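As you look at this complex, bear in mind that one protein chain is not there, while each of the others sits in place.
By written order: A and B. Residues from 1 in each chain.
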Amino acid sequence: MTRENLQKAFLTLVLIIVFGLPLILRSPTYLHILVLLYLYAYLTTSWNLVGGFAGVLPLGHAAFFGIGAYTSTVLYVQYGVSPWFGMVLGGVLASITGVMIGLPTFKMRGAYFALATIAFGEGMRVMVENIDHLGPFNINGPRGLQIPPLNVGLANLMFTNKEPYYYIILVMLIAVLAVTYFISRSRLGYYLNAGGEEPEAAMSLGVNVARCKLIAMAMSSFLTALAGSFYAQFSLFIHPKSVISLDLSFEIAFIALIGGRGSIVGPVLGALLLRPVSDFSRIYFGATLPGLHLIIFGMVLILVMIYLPRGLQQPLTKAYNGLLNRLDRRSR
Amino acid sequence: MKKPIKEIGVCSAVLWVLTMALGAGSVCLAQDKVVKVGNIIPLSGPSASVGQQGKNAREMAVEEINAAGGIKSLGGAKLVMLYTDSESKPEKGVAEAERFINTEKVHVLTGCWNSAVTYPTTAVAERYGIPFIVPVSVADKITEQGFKTVFRIAAKDSWWTRDQFAFLRDMEKEFNAKLEKIAFVYENGDWGKGFAEQWKELAKKGDYKVVLDEPYPSTATDLSPIVQKIKRANPDVLLLVSNAADAILLTNTLADYRVKLKAIIGSGGGHADPSFLQAAGKNAQYLFDIVEWETDVNKPGAKEANEKFKSRYGYNLAGESVDAYLAMYVLADAMERAASLDPVKIREALATTNLGSGRGMIVGYDAVEFDKTGQNKHASLVMVQINDIGKGMERITVWPKNARRAGYQPVFPMP
Partner (left out) sequence: MVFILEDTINGILMGSIYGLTALGLTLIFGVLKVINFAHGSLLMVGMYVAYWAVTLSGAHPYLTLILVIPVMYLFGYYLQDIVIKPIFKAESEVREPITVIIVTTGVWYVLDNLTLLIFGPHYRTIQENPLRGKMLELGGMLISVPKLWGFSAAVLTAAAVYLFLQKTSMGRAIRATSLDREAASLMGIKQFKIYNIAFGIGTATAGIAAVTLVPFYNVFPTVGVLFDIKGFIIVVLGGLGSIGGAILGGMIIGVIESVGPQFMAATWAEGIVYGLFLLFLFVKPSGLFGVRYDW
């Protein structure tokens, strides 16, 4: 087999596994954990368009997630509009917000950008917590919104069992990975990369770095908002402290950095490590010694960063390439 | 040398995940005839204090129940407690409810204190038909969602606010004082907003003039601006909803700025936290607080239960922990009558609860009985005043009058 075929075979194998998993793993507990794992992988991949390729560290993506969650929920609960439509509309609103916030902040670099986005995210949360009604829409301030579990079905993006959610978020994840893949190979991707690493050089070559970053931001915030709507329909309850939280913005960044920023598989690898660590350490230690599971989570963050500052992606891609090479050589 | 270290890092990380994943399957130990109770409470983060109290109270109750022979109709089946940390986050609460129901196969769930966690977790329980006992989460909405499996021990917030105003009226009559101006200051969350909404209506009905209606972020680092606002609005009565950290800060700052009020009325929560009395000390004197239970309640067994709790954990039982304690006895009673581990039967037994006696009934009211929505109809509240009558600051029941501690004359209005 040639290298390319090997790679295709490998990819097919992975796809078969992930699509077949619910047939074997029937427990809703694990499907639930997996749905959240994919959701975080999806969020981080969307974040990666800005945080990875554009070379800045946004720490306010929860704001876009919140816009998505609130748009679809308000429209669905109060006007009966299908969440699918709310999802798209939320995405559009989020990308407008993203561009508006990106215009001034992309001039900043490093720590300033990170801190400005934190302020943006937190400001958004405070705003939602202060608004009970926005025009005709009932946002319900800090108390949040519940989605009544009626009218189950695909049209309402609401199901009683986990499998449909699993497949929807899986398809979303694959789609966003594909988008990232094509962007990274497109002109936009090269420009973004160049603009992130050597903005002066890129600009002198006539690349409109600012515009590229804004496009990336618009896409990233759009995609993030879609996940917000999905999450709202999945959990059926949203409130500012859960969907627009700093914790969420941070966790996305953790996953990206642990997995490997700016690489396509990085976010998935990061989610594959961090989500189980977070879930299982809570399951095992959450009740025995209070806070122990968060100590473990913190230790994992520290240790991975010390030993793998480029993220899990680096040794694993190396191992993967090594494996491919070996198989390739053997088959010849 | 560098490389091996890196690889060790990766390997250990991968191993870690694998062991975790493999171990997950074997958590559930096969034991015959136990009643598994899943408890979702905040054990870390900002609500850790109240979560810990609830856990301790549950532990004590379950030990007593098991020591007394467990559930006799199930052949002496023991209650087995599973706890998990919600971190006050709905997302974690929901994931844990799913796990408890599907993997641990619990027979009943309890929790979650934070209403934001209780809403979505009770929805999960409802979907699977697993009974869910809510010791405390006071939002009205929790029992008004049309769920069949939710049973709440605590009074709901419309009762809390109703009694706060009834208390105020009674005190005005008893002490012949007329209070007119009223101020609302509350944490900007589900709990505070819920209370404030009701207060506004009650104030209108009661002909009080609302001079201040102020939400504040409970993460505030300085509450003197709020205190200044209270001082300038110059109310007679101040009604508060606070979490622990802000309750302490607010009480101390009110004293610092020498704000003169005729009455300060708390709403449990932060004001009832065991750390509150210690941390606010003398500044808390004469403050009123509404609670479901107080150490001086006139009920057989209450004193003993509190002594036992205090000797084990170092602080008194409080409203929140008593509800958790009682919840376990309500559960044991229901299990006894259900004589089955079938969730439908357990639910039915819970719905027909009429628990009037027994070791757990240390609350001031006569019986636990649930109405159609799953709300404990008899849940009642008492008002306490914090005062020093020779043994340091303590909480003394003053209202309703028939529950008032013998020989205590409330100080009203505050001097």
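Basically, contacts are C-beta pairs under 8 Å (C-beta built on N, C-alpha and C of every residue); 3 or more make two chains touch, one makes a residue touch a chain.
Being a predicted model, the structure only gives us computed values, none of them experimental.
Set against the missing chain, the residues A:Leu21, A:Val81 or A:Val126 yield one that touches it, A:Val126. Annotation: of A:Val77, A:Leu93, A:Leu257 or A:Leu273, A:Leu257 touches the absent chain (contact as defined above). Residues touching the missing chain, restricted to chain A, are 57, 104-105, 107-112, 114-116, 118-120, 122-123, 126-127, 129-130, 246, 250, 253-254, 257-258, 261, 289-292, 294-295, 297-302, 305-306, 309 (touch as defined at the top). Residues of chain B in touch with the missing chain: 44-46, 48-49, 51-52, 188, 214-217, 219-222, 224-226, 228-229, 232, 244-245, 248-249, 252, 255-258, 273-276, 278-281, 283.
Following the convention adopted for this analysis, only the chains that are shown with their structure count from here on.
Chain A makes touch with chain B in their complex at residues 27-30, 32-33, 36, 126, 129-130, 141-144, 146, 149, 160, 235-237, 239, 241-242, 247, 272-273, 276-277, 279-284, 286-287, 290-291, 293-294, 300, 303-304, 306-308, 312, 315-316. Those residues of chain B that touch chain A in the complex are listed here as 5-10, 13, 16-17, 20-21, 23-24, 27, 43-44, 48, 52, 55, 82-85, 87, 89-92, 94-96, 98-99, 101-103, 116, 119-120, 123, 127, 141, 145, 188-190, 193-194, 217.
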